[in-house]
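For chain A:
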Amino acid sequence: MSFLTNYFSTIYTSVRSLLKGMWKTGYYFTHHKEIITQNYPENRDSLNLPERFRGEVVMTHNEENEHRCTGCTACELACPNGTIKIVTKFDITPEGKKKKALDTFVYHLELCTMCNLCVEACPTGAIKMDQAFEHSVYDRRLLTKKLNRPDSKLMEGVE
Partner candidate 1 sequence: MNEVPLNHFLIVSTALFFIGVFGFLSRRNLVTILMSVELILNSVNINFIAFNEYLWPGKMDGLYFTLFIIAIAAAEAAVAIAIIIHLYRHYRSIDAEDTDTLRF
Partner candidate 2 sequence: MSVSAMFFYGLSAAVLISALLAVTSRNIFRSAIFLLFSLVSIAGIYFWMDYQFIAAVQTIVYVGGIVVLIIFSIFLTQQAGVDLPTPLRGRLFFAALASLCGFLLVTLQLLAHPFRKGAEPAMSKDMKAIGSGLLSTVENGYALPFELMSILLLAAMVGCIVIALKPNTVTE
Partner candidate 3 sequence: MDVKKPMDPFPGQVHETPGGGILTGTLDDVINWARSNSLWPLVFGTSCCAIEMMSTASAKYDWSRFGFEVARATPRQADVIIIAGTIVNKMAPVLKRLYDQMPEPRYVIAMGACATSGGPFFYNTYSVVKGADHVIPVDVYIAGCPPRPEALLHALLTLQVKVKSGAPREKITIGEISK
């Protein structure tokens, strides 16, 4: 007899456990307020990413098209995987002296791991992380960027 009771109690408990699971999914099926989906392309304008989110490295420029990068290559050295290439040139200062200055800040977005080490290393705060994340392109050469804007200059007073 114990065999039979066993048999039926197994059936009972199994069916119960299964029904409980179905109850749960049934609950979610009928309660649409539990849905947590965000509509990405529509919510693009209202999408608020946390300000610390690291999407890419950018160089800040002010209205006069000036940046703060002195071309010291500290960021290039700090970067673990050679994402940054600083090309320097020699500017003639008003005093007529030659001075090393930034020519091109080459940034390989396709290599960057968003580790923030370059930003930490920069002594002048010339670069920062930006929240842009829509980097999809058809050709990866487009991901190599030049961060300093054309004709931009070093900001006054930044050493």
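Following the convention adopted for this analysis, a contact is a pair of C-beta atoms (placed from the backbone, for glycine too) under 8 Å apart; a residue touches a chain by one contact, two chains touch by 3 or more; residues count from 1.
Quick note on selection: all candidates are chains of the complex that A comes from, given by their letters.
Quick caveat: nothing in here was measured; it's all calculated off a predicted structure.
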Which of the candidates 1, 2 or 3 touches chain A in this complex? 3
Partner candidate 3, residues of chain A touching it in the complex: 35-42, 44, 47, 55-56, 80-82, 108-114, 133-143
